[in-house]
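Removed from the display is one protein chain of the complex; every other protein chain stays in position.
Labels run A and B following the written order; every chain starts at residue 1.
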Amino acid sequence: MKLTLKIWRQESPSAKGRLVAYPMDHVEGDMSFLELLDILNQSLIKKGEAPVAFDHDCREGICGSCGFMISGIAHGPQKLTTTCQLFMRQFKDGDTIVAEPFRSKAFPVIKDLVVDRSALDKIVQAGGFISARTGSGPDANAILIPKEKADKSMDAAACIGCGACIAACPNGSAMLFTSAKISHLGLLPQGQTERHQRALRMVSKMEELGFGACSNHGECEAVCPKGITLEFIARLNRDFLVASVVATKEAVKKV
Amino acid sequence: MAGMLAFYHTTVGKKIVMAVTGVMMFFWLLGHMVGNLQIFLGPDKINGYAHFLHGGAAEILVVVRTVMIIAVLLHILAAVQVTLANWAARPVGYSVKKDIETSYAARTMIWTGPLILIYLIYHLLMFTYLKVGPGISETDVYHNVVEAFQVPLISGIYIVAMIMLAFHLWHGAWSMLQTLGANHPKYNRLRKIVATGLSVIIAVGFVSVPVAVLLGFIR
Partner (left out) sequence: MTLDAKIPSGPIEKKWEKHRFDMKLVNPSNKRKYKVIVVGTGLAGGAAAASLGQLGYEVEAFCYQDSARRAHSIAAQGGINAAKNYQNDGDSIFRLFYDTVKGGDFRSREANVYRLAEVSNAIIDQCVALGVPFAREYSGYLANRSFGGAQVSRTFYARGQTGQQLLLGAYAALSREVALGSVKMYPRHEMLELVVIDGHAKGIVVRDMVTGKVSSHAADTVLLATGGYGNVFYLSTNAKGCNTTAIWRAHRKGAFFANPCYTQIHPTCIPVAGEHQSKLTLMSESLRNDGRVWVPKKAGDHRKPWEIPEDDRDYYLERKYPSYGNLAPRDISSRAAKQVCDEGRGVGPGGRGVYLDFTDSISRLGKGVIEARYGNLFEMYERITGEDPWKWPMRIYPAMHYTMGGLWVDYNLMSNLPGLHVLGEANFSDHGANRLGASALMQGLADGYFVIPYTIADYLAKVKPGTRAGVDHPAFKEAEAEVAGRMKKLLSIGGTKTVDEFHKELGQVMWEFVGMGRNEAGLKTALQKIPQIRERFWKEVLVPGSGADFNQELEKAGRVADFLEMGELLAYDALMRDESCGAHFREEHQTPDGEAMRDDEKYAYVAAWEFKGEGKAPELHKEALEFENVHLAQRSYK
């Protein structure tokens, strides 16, 4: 099939970007979207033009490196799918597809479709962990965890940190990402000790980094390739509210 | 105090403030609606109620009004701050953006909010301060209402405002539960049903009055 790619080209963080159209022939359904970009890049290089920069690594939907807006939807039209796992059979002959980087104040564009998502690391550094020194853990079966809790925790832990939730949110909010981490740890008995400071510190870091607020639109949930749900945002709100009421100043300060 | 400021400093805190003030306004609306519906019981009933509010319950009314004014101001302040933060969070917009999940009500919260505020001011000027509209008597609430709603334009504006309010409430009620952390897979369907039910009840309750006047049931 034939289709047109309109891709955001931006040379550097400070350069002005624009959409450039690339007609693509011989597109096959068995190609992934990224493989189509590979093909485009090969031809651009041979023509002496700059290839399109895009983040990618595992290409099996788990590392969270890839992702951009595909005709207005983060990771494209297929549900529960990362960009690398989106195959061209999802599109029709003659389609025009617009590829734009994830946009957020906290995700400055580096080049073309590549953005800097280090803000997400900073949120985790603020408290997305359980402080368990290597070697200090008791026997793994010493603390029982109801299967339902463990499963729910795993649901949240499945987050791949791709940033699609932020890109899709009309407010550029990082609540789904942050709430997934807070819920993953907060659902486990091991995560209780630091639960309050985790909620307070991760939320305040998230704010500081310039992400927007949650208006409960649900766009994040709709594009999440791992099916993280709004339930976890409610959990974050709950933890944050309780922590704000009960946590002492001392408890919040210490890592 | 420092803790409360830190709490309010975050958008999550602001949203919680909006949720709590939203709940307060909702209950106030509910009370207001129940009061209004007494119009169907005849002039004596509702005028008596008005008399009671300004007479026996006057002190309580002052307290309630003060609290509600604070709630409204906090709700607005938080909404403005959150909205500005949201706009700042995406300085460069998308050339193409598709919405998948969000509702019309959710997207228009920021517009239905101020419009309802404008309407509120108009509404207070008309029925509380009697500065606009055909209202004449400070003591005869019944006739103030009937005469005002017999003007189709006034009724129309009122009905439109109430529909906007219903939209605002529909997303607001659901959103409030979510913001306060009330989300459980077992009850999530119920949340939407309750939100829809409540906003419909409020809208129908309020709108029933001008409709009844226009149709001549109340005269």
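Operating definition for what follows: a contact is a pair of C-beta atoms (placed from the backbone, for glycine too) under 8 Å apart; a residue touches a chain by one contact, two chains touch by 3 or more.
Note that the structure is predicted; figures quoted are calculated from it, not measured.
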Visible contact partners (per top-of-document touch definition) of the missing chain: A
Identified contact with the non-displayed chain, of A:16, A:92, A:147 or A:249: A:147
Option from A:4, A:125 or A:248 whose C-beta touches the chain left out: A:125
Identified contact with the non-displayed chain, of A:3, A:34 or A:69: A:34
Chain not shown, touching residues in subunit A: 12, 28-32, 34-36, 38-39, 42, 45-46, 48-51, 53, 55-60, 62-65, 78, 81, 85, 87, 89, 110-111, 114, 116-118, 120-121, 124-126, 128-141, 143-147, 150-151, 153-154, 157-158, 160-161, 184-185, 188, 190-191, 255
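Operating definition for what follows: only the chains that are shown with their structure count from here on.
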Where subunit A and subunit B are represented by their mean Cα positions, the distance between them in whole Å: 36
Contact footprint of subunit A on subunit B as seen in their complex: 3, 6-7, 9-16, 82, 85-86, 88-103, 106-107, 109, 171, 174-175, 177-185, 188
Of all residues in subunit A, those that touch subunit B in their complex: 19, 69, 71-73, 98, 100, 103-106, 168, 170-173, 175, 203-204, 207, 210-219, 221-223, 230-231, 233-241, 244, 249
